[in-house]
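Of the protein chains in this complex, one is absent; all others appear in place.
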Amino acid sequence: MSTLQPAGSGAQFHSIDGVYNFAYLDEQTKRMIRRALLKAVAIPGYQVPFGGREMPVAYGWGTGGMQVTASILGVDDVLKVIDQGADDTTNAVSIRRFFNRTAGVPVTEATTEATVIQTRHRIPEKTLREDQVIVYQVPMPEPLRKLEPRETETRKMHAFAEYGLMQVKLYEDISRHGEITTTYDYPVEVNARYMMAPSPIPKFDNPKMHAMPALQLFGAGREKRIYAIPPYTKVRSLDFNDYPFEPQQFEDPCALCDAKGVFLDEVILDDKGDHMFVCSDSDHCRDRRAEGHMGPRAREAAEKGYGADE
Amino acid sequence: MYVATKGGEAAIENSHALIAEERRGDPAVPELEAAQIREQLGGAVDRVMTEGSLYDPDLAALAIKQAQGDLVEAIFLLRAFRTTLPRFGASAPIDTGAMTIRRRISAAFKDLPGGQVLGPTYDYTHRLLDFTLAARGETPPVAPEEDATDAAMPRVADILGHEGLIEPETPPPGPEQPYDLTREPMQFPAGRDQRLQNLFRGDEGFLLALGYSTQRGYGRNHPFAGEIRMGTVQVEFTPEELGFPIALGEIEVTECQMVNQFKGAKGIAPQFTRGYGLAFGQAERKTMGMALVDRALRADELAEDRLHPPQDEEFVLSHSDNVEASGFVSHLKLPHYVDFQSELVMLRGMRASAEAMQKEAAE
Partner (left out) sequence: MSDAPLLEAEGVSHTYAGGQVGCADVGFTLYPGEVLGIVGESGSGKSTLLSCLSGALPPSRGRVRFAVRGQGMQDVFKLSEPERRLLMRTDWGIVHQNPRDGLRMSVSAGGNVGERLMAVGARHYGDIRSEALDWLGRVEIDAERVDHLPRTFSGGMQQRTQIARILVSQPRLVFMDEPTGGLDVSVQARLLDLLRGLVRDLGVAAVVVTHDLAVVRLLSDRLMVMRQGRVVESGLTDQVLDDPQHPYSQLLVSSVLQA
């Protein structure tokens, strides 16, 4: 999809509605957030507390990611926003509109064109580049919170690298179910030091975090925490030597673009249990179809003489 | 044939048009003006100003109108506006001892200097629906001229303090600039400034319920409503350029000082302890709940057993904010189908292997 033109004229853009600053936040706040980001990059995986602001969208709806995005966005940036891997989900649309309106930056649905990608719950299928930044929206930044509700205690556990308790949780999974049953927000160890919540991405995406060329930033608005993974940093999903980490696998390819080894959404087609699996990354799927790839459903539709996705 | 869900943009715009229509209601009924809300729905305005932490009755009234009377939504609107305002600095502490009193009661003393001033209160109304209000054009009876309360009205806590009967209220050691909840993340353990700011903005219902639970034994601390006072106080600010305080204006506040069970030890004379509540406007329920919870949260400081939720600082302060709470609860409405898909894959796999094992066992 082609780049959308800005609402204001990019370079001269200063405010919207004559009231708000470029990208909504005032410059003092942005500086404060950028200081927190620098600290986060310097200590990979460490949760930096920051004076999070109220945003004009509800807590839990991406306020952390939006504050990070607002603080790093410049007039030359091209923004992509996805939710569940797709650009057209309502919340992604809403956040994209927000920045298009308040910052006037061009927005895009193409992963390759974007310089900043704000995401909720997915990492794009295409490998990100060094000149890109991915910003994750994080609901619960503390990976240990489900095991230990007290902030005073979890901060000590991080400070002293006391992570045995998480291993106990994985041990319990295996002894009860024969495997580790965590499927999303699967905890990782960053740079061989801090345990970190990757946000609720499927564990399928965990390997993409390891040694990623792009800078990864994480913003938790309600919990007021920022953390980061610098480019090319070691990210290890927790496991046992004899029960190694395993990402999900899908048996069938995407029904529309025939992609294998990608994360798929299950789409219910009728109330008789007929369903199909399609790419969760809508941009990736569209590109593949444009290149002429055809999944089983798309082929079936083509043979019958009508389009698969319109 | 499968059609991908598209058109989020159009759906959002349609939804906005629908709420605008809903908000207006029947066009045959005159539109509500923000000024009417400000003047006639003072209870709602005061709550929105307090929990929205912005003293501006006009903006609060606008927020209430825009939110169709949904106060938590209105509080959110006010907060989101407030956060864009520049910050000049901290005012001087308001002096509630110098308050121009409209209402002042003490449950601890029958009479006291300055006397009891009942003022406007629903306390002794009979809660009977007043159908005369349903008829249009009703004019209220002329209220008696309120006594000019020139009489000195020392605070009950200060009166007790002269005798050393209540613990002194001294600023905690540390930097003079108070902690600012709107600029800094919460930290635990929290100082009293952080705690009181959090409770001030905290949800009235949450504090009411927690305060109530302390009365029923979940962190009991034997409270007396030492004093509740309501009226206007001056806000003063010292601009750096001037070096002396100037009055910015007056605000209406309600203050509650709870006097609680005494504390002492061998060789240390026992004293009453305090819990403190403050809110913008007339907000007695809020300030009393706040004062009960403030006192309960001092369990550690006063070497009391910390057994119940109202005594648990991390529990109370982390969950009191209704903008945060409603945001996170409502975010469950956002799509979670990637996570759900991950769980489906796992569940199907586990069920398949369980069935295989059962089959094996049966053979």
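Going by the order they are written in, the chains are A and B; count residues from 1 in each one.
By our rule, a contact is a pair of C-beta atoms (placed from the backbone, for glycine too) under 8 Å apart; a residue touches a chain by one contact, two chains touch by 3 or more.
For clarity, every value in this text was computed on a predicted model and none was experimentally measured.
Peer 1: Suppose we count only contacts with the excluded chain; which residues of chain A make the list?
Peer 2: 156, 159-160, 162, 164-165, 167-168, 171-172, 174-176, 239-243
To be clear about the criterion, only the chains that are shown with their structure count from here on.
Peer 1: Could you state the distance in Å from the CA-based centre of chain A to that of chain B?
Peer 2: The answer is 34 Å.
Peer 1: Flag every residue of chain B that touches chain A in the complex, lowest number first.
Peer 2: 1-9, 11-12, 76, 79-80, 82-84, 86, 182-189, 314, 318, 323-324, 326-331, 334-339, 341-346, 350, 353
Peer 1: What does chain A use to touch chain B in their complex?
Peer 2: It is residues 19-20, 24, 26, 49-56, 58-61, 63, 83-85, 88-94, 97, 120-122, 139, 149-152, 177-179, 181, 183-185, 200-204, 222, 224-225, 248, 250, 255, 263-267, 269, 276, 278, 280, 282, 297, 301, 306, 308-310 of chain A that touch chain B.
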